[in-house]
Structure formats: structure tokens, C-alpha cells
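A single protein chain has been omitted from the complex, and every remaining protein chain is retained in its original position.
Chain naming follows the written order as A, B and C, and within any one chain the residues start at number 1.
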Amino acid sequence: MAYLITKENIKEVLNALIAAKTVYAPKKDAEDTVLFEKLVNASEWHGDSLLTHTTAKDKVYLQSERFFKIKKDKNGVTIEDPAEPEEIVIFGCRPCDARGFDVINKLFNWSDFVDEYYTKRMAKTTIITISCEKPESTCFCTSFAKGSPVNETGSDLLLTPLKDGKYLAEAYTEKGEKVISDNLKYFSEAAETEAKEKEAFKTASEAKIIKKLDLAAIKKLMEPAFESAYWETVHLPCVKCGACTFVCPTCYCFDITEKAFDNMNSERVRSWDTCMSEIFTRMAGGVNPRSDTKKRFRQRFMHKFNYHVDNFKEELCTGCGRCIKACPVSIDVRKVIEGIK
Amino acid sequence: MDKELQELIKKLLTEKKAEWAIGYEKAYDEFSTRPAFIIDPADTARLIFNKYCINNLGLYLTKLKKNKLAVVCKGCDIATVFELIREKQFKRENVAIIGVACEGVLDKRTNKLLEKCENCQVKQPKGADFTLGNAKNSEKPKSYADVVEFEKKSSKEKLEFWNRQFEKCIRCYACRNVCPVCYCPDCFALRSMPEYLSKHVDADKNKLFHMIRMQHVFGRCTDCKACDTACPVNIPLSMLTKKLAKDAKELFNYESGADTDARPPLSTYDEGDSESDIM
Amino acid sequence: MSNEKKKDINVVGFLCNWCSYAGADMTGLGRNIYPSNIKIIRIPCTGRMDPMMIIEAFHNGADGVLVSGCHPGDCHYSEGNFYWRRRYPHLKSLMEHFGIDKRRFHASWVSASEGKKFAEVVKKVVADVKDWQENG
Partner (left out) sequence: MARIGVFVCHCGTNIAGVVDVTRVAKYAETLPGVRISVDYKYMCSDPGQNTIIDAVKKYNLDRIVVAACSPRMHEGTFRKTIERAGLNPYLMEMANIREHVSWVHSDDKELATQKAMKVMEMAVAKVRRSEALSKMFASIEKRALVIGGGIAGIQAALDIAGAGYKVVLVEKEPSIGGRMAQLDKTFPTLDCSACILTPKMVAVSQDPNITLMTYAEVVEVCGYVGQFDVKIKQKAKSVNSKCIGCGVCVTKCPNRKSLSEFNEKLAPRKAIYTPFPQAVPNVPVIDRETCTFFKTGKCKICEKVCPTGAIEYTQQDEIIKEKFGAVVVATGFNIYDHSNYGEYGYGEIKDVISSLQFERLINSSGPTDGHVVRPSDHKEVKNVVFIQCVGSRDESKHRPYCSRVCCMYTAKQAMLLKDHYPETQSYVFYIDIRSAGKNYEEFVQKAQNDYGVVYLRGRVSKIYERGDKLIVKGADTLSGAQVEVEADMVVLANGLEPKANAKELAQLFHMSYDQYGFYNELHPKLAPVETAISGVFVAGCCISPKDIPDTVAQASATAAKVCALFSKEKLEVEPLIANVNQLTCSGCETCYNVCPYSAIEMEDKEVRRGDMRHVAKVLESVCKGCGACVGSCYCKAVDLKGFSDRQVMNQIETATTELSTND
């Protein structure tokens, strides 16, 4: 069932959520960086930017996640598991970000393997998404099967701005419904016309997305192009930092390290890693199958638009375009895969 | 100027004065450019130069050091090339510096002129092999007012400021990887024996990374702002690189990238060096 | 840098083998008492003092750091302390910029015969760190 809510009331709901849970929402700081940060009041919410500088991925899939701590003392060795995750709300992300969670959910629950740390936290996470009114030049979500400025995949609750400062609120999960039912006084029931209005919003919004890729055709080209001379030059501007992967809603690669602090304490931590890094594939002894910068560059695109599609029938990309903006040398993922030959 | 630039590079490539040329081309929209690598003299038509050419192409010298290169440099980028030559990363005769007159470049995040462009002394490039265009250098010297202002803060305030900044840091290493003088074959941050820097990302460790990186580039950093503009979360690294430039100047009267034969301040000494602060 | 508040002031002292370490030995020979807060790490020469090690010490939670070497001109290896004498003001200035209070980082020249001086230096460093902790 669809509801309506005003912008003012969204803030009321937000305050109610803040009172009950930890709420992360876009917040702008002194350097004009907009990030998902913990809010203490709804007034801190910055809803004007299309995209935050980084995704909300790190709220569920922590950049550094401590698996356990080991402590040794007179009584022997004790292993301390991490605390149970708390209930959190990710508020104000975009459909592409929300869909990113959906993509990695599948990865962390692949066949018979379940990543406990991620899954436990995801189970306690409510994702409230806002549809995009003004897609930017870097956006290309419509190239994907589910991609759209109003797509609900991954969201518990989707808010779509309509006329007169009202938002259409649609819950897609129990968690989303609970947000509405807990705060029912701020919502009013939506009519049929408003659902139509959403359709119009969708059409208008999608029209602003200038680039649409034929990903199926590209996928067919990728395998044969593995040894293509194309890669020899296309990677040259790339500086092999990890900005694109760390701002990506779907990149999930990690590294596990163990660290002894002193003689008595140690921990095992999983941290994000990036395929762009030269040590990503370096093995003990120094052998590195992807020592060459070209190979690392190719890997990123091959993984996203080829290997992952083979395994999961969808791309490891949601078209948010953050990597294009974050790239220090303005490498455009669209151009890179389009140019494959 | 674009036409002139294209012709010049075409000539250099045709005459085999350079095997590769590095310049700028349009990127994803009209407000963005990206580095372009040209091998074929017939391929120069995409080369451009405008106020969105923010990248310091000197960066690529260490990455392609086996080739004879022609590189398009703004006046400020030439300091980088000189510094790399001083650090024996490249031979002067293997690089043709194409200086382009520049009235300043825009920060793509704010669409404002970069702070370093305001009092620029090298709008008209110095030390290039070829110079294109004309620009008038600023009459005012480089201003360190913002650094001086920051220095006035108490150490607690500074600590809090940086703690906030490094909370944002995602350790993507964009700052390091775009830094022309961060060319170490195996960065300390990636080592495990010893582990100078834990892979665990938190504000404290991120700060450790930046402290060490800043220390490592002291006397070598040309304050080109590549790291500052590359940061995906807008950490004001310029406040640090500018401090390095100020200290090099004030403590050792040294300017990085000014002289290809200079000894950087920490690789030399003077028997009369000050030691007022040493007990 | 560590946010954990330590009970005791913890100072890491890097002493060059030939002058200051020997000087600290001399402090012992002369039975000059100084605060036990300093933990001494022997290095061959202040020239070996990689600024990174100091940054690491602060990162690891040292409240103060002292680097002590031979007087200029007395370096066992001729030049090591001259290099250190340049690294020190630069590093101190940079650390201050990052918010490491200047009272936490010190350098001194202590020769092999200056046992008393070493004790005085340690007292001064500990007092400075204390001042920083108490008065901000």
C-alpha cells in the first residue's frame, strides 16, 4: 500500500527514527563533503545532493570489521567475539545505492556460504531510499535490467518526490512497513493518481540520463577481448588508486589481517581491499599474477561486467557513476567498456 | 592554442623527438578532462588545453620512464618534472616539456579557481622546451596566510580538525597514487614486515598514513595540489602540502622543483644549522 | 594519538650509542636520579633516526619522544647528527601542524660524559609532557 508524506513530516519521521535507532543519512560538512553520517537531529540531513561522496556500503559492510579479539592472561586464552550489531537505518540513499546492497547480499549469501558478519548486520538494517529527480551526467542506472531512478530493489522503503513537496512512500519489506506503521500519523494514504504521477516522474527522470549502454552486447565482447591490444593503452591514465572501488556500492573485495598489539592481545580484522592495488594479488614470496597495471585495470571491468554476470546473472555495477566522479583522472567506466574491441 | 599544441605534438612524434606524448583530452562532460596518451602522429586531434586541465601530467613520467616523452605542462607542473629529474627518475634529455600558458584551472568539485592559481608566478611557464600561449604572472607572491592562520590554532584544535578529516578518509590512496613524487616501488603503507601501517582503517591509522606520507614528501613535494584535488572525500590535504612548502622555505630556504641539481634539505646539512630548540 | 588515557607519562627516548646512550650510562655511574617514565631505545646514531619511527611512536601512544645524540662535531660517524639536526625542526613543525603539541617532542645533545645533563634533560621532557597533559 502506498502512502503520502510531506517533506516536513519526513523530518519528523527521521527524528522519531533517530530517537530509537542509529540513523545514517547524507550530511554535509565544512569541506562540502556529503557522507552518510550518524544524525542527532533531522535538521542535519542534507537531501539536496544527488549522491553522497561515498556510499552507505560501509555501514553494513564495514571498511574494517573485527572478527574477534584474542586475549591471553593468567587464566589462559579468551576469544572475544564482536558485539551484536545494533539496529540501524540508512536514510536517504538513492536507488542505485540500495540496489548495491541487493547485489552484495547475494554475494555474501552465495550458495551454501553465508557471511555472518555482513548478514547479521544487514538483517538489522532498514534502508530508506529517495528516488532521483535530477540525474547527473555521470548517471547510467538505466543501462541495467533493474536500474531506474525510482527502482526499489534493495530498499525497505522508497520515497518518490511528487508535486507540491509531497513524497510517495512505498514499503517493500516488513522493515519498511514498520517504519510507516510506527509513524503512521505522519503518513496519509496515496491515491491511484499519485501512482501515475510516479510513472511520469520516472519517465521524466530517466529522460535525463543521457547514456544507455547495451550491456548484453558488451558482455559478449569481453571474453574474446581479454588479450586485446585495447587494454594496452586504455589503462594508461589510470593511477591505480582505489578511489573507484572504495566509492563503489558493489565492490566487495577484502583482505584479512591479524595483528598482535602486544604480548597479550591480538585481533583478526577484515578490511576492504581493492583490485587496483599492487599487493592485492601479491603472494608470499613476491609472485604477483597481476603485477602489471594493465592486468589490474582489466580485472576491474572484467569482474564487473563479465565474471560476475556469469555467476550471478547481473552486473557488479548499479550505474551510480561515483567512480567516474571520484576518479582523479576522470576515467569513465562507460567509455572503457564501450570501447572494448 | 589547441591547434598549435596538436601541430607541435604531431611534429615531435613525426620527427621521432618523442615516442609518446602526454596531453589532455575531453573526458565525460565539457567540464572534465583527462590525460591523453598519443603515440600516433595522426591521433593528435583530440588534444586540448583549457581551464579544466587540472591533472599534473608530470605524474606519468615515472610510470612510463622507459620512453622518450613529450609532456604538456602548466607552469606549475614543470616544477614536478624538474623534481623528478633531480630525483634521478628521468633524464632531462628524455623529456620534451611543452609549456602551456595558463590562467588557472578550476576545481571540478566547486567549479572555482584553485587556490594555488590565485597568486601564480608561473602562469607563463619557465624552463620549458616549447612554450605555447601567453599569460601574465601574478605580481603578488604565493600567500601562506591560510597556513599561518591554521598554525595559530591550539594543538588540541588542530588534533580535532585532523581527526575529523581522517575519519572521512577511506584510505583509497588516490592522494598517494596521483602524487608525482610518490613513486616508491613498494610503499611503506603496503608493507607487512614490519607493518608500518595496519590495514585496519580508522581515523588514527589514516592519520598515521598521512603523517608519514607528508614527511616522506618533505622537500620533494612541489605543492601541486594533485592529492588535494584527487581526494574523493575532500580532505584538505593542501593545508599539509602548503605547510611543507612553507617549512622548506622558512627552515631551509629551499623550494622543491626549482633546480634539477639541488640537494633537498634533508639530504644535506650546514655546519651552522640552527639548533635553538635542541637541549 | 591514541585516545586511551594512560596513567603514567610514557616517553620514548632514542639515544645514539656513542654519546647519549653512554651519557645515560654515565648518569647511572654518577647515581643521578631521574624519572622512570622514559624508555630508552638504543640506536647507532641520530642519523639512523627515521622520522617515521617517531611518528610511529606517537601513533603507538607515546606521550613524549626524546631523541638525543652527540654534540655537533662529535658524531662518531662524522655527520649523522647534522642530518638529524635538519630532520628535527622539520618534523617538529609538521607534527605540530598535525596537532602533536611541541611539548611532546624534544631533542638534545648529550655527550658520553654528560651524565648529569641527561638526567636534567629527562626531567625537563617529563615536566613538559606533564604540563601538556595538565594544562592542555
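Here, contacts are C-beta pairs under 8 Å (C-beta built on N, C-alpha and C of every residue); 3 or more make two chains touch, one makes a residue touch a chain.
All of these numbers come straight from a predicted model, not from anything done at the bench.
Undergrad: Among B:K116, B:R176 or B:H216, which one touches the chain that has been omitted from the display?
TA: Of the listed residues, the one touching the omitted chain is B:H216.
Undergrad: Considering the whole complex rather than only what is displayed, give the residues of chain B touching the chain that is not shown.
TA: Chain B touches the missing chain through residues 87-89, 183-186, 188, 191, 193-196, 216-217, 220, 263-264, 266-268.
Undergrad: Spell out, residue by residue, where the missing chain touches chain C.
TA: 6-7, 10, 12, 17-19, 21-22, 24-25, 27-29, 31-34, 36, 39-45, 47-53, 56-57, 60-62, 70, 73-80, 83-84, 87, 111-114, 119
Quick note on the criterion: only the chains that are shown with their structure count from here on.
Undergrad: Quickly list, by label, the chains bordering both chain A and chain B.
TA: In this structure, no chain contacts chain B and also chain A.
Undergrad: How far is the middle of chain A from the middle of chain C, if each middle is the mean of its Cα atoms, in Å?
TA: Centre separation, chain A to chain C: 47 Å.
Undergrad: Two or more other chains in contact with one residue: find those residues in chain B.
TA: Answer for chain B, listing residues that touch two or more other chains: there are none.
Undergrad: So in the complex, which bits of chain C are touching chain B?
TA: 1-3, 51-52, 55-56, 59, 72-73, 79, 82-83, 85-102, 106-109, 121, 124, 136
Undergrad: For chain A, which residues count as touching chain B in their complex?
TA: Where chain A meets chain B, its residues are 29, 31-33, 35, 53-54, 58, 63-64, 137-138, 233, 236-237, 239-243, 245-247, 255, 257, 259, 269, 271-274, 277-279, 293, 324-326, 328-332, 334-335.
Undergrad: Please output the residues of chain B touching chain C within their complex, sorted ascending.
TA: 150-151, 154-163, 188, 196, 204-205, 207-208, 211-212, 214-216, 218-219, 239-240, 243-244, 247-248, 251-252, 265-266, 268-271, 273-275, 277-279
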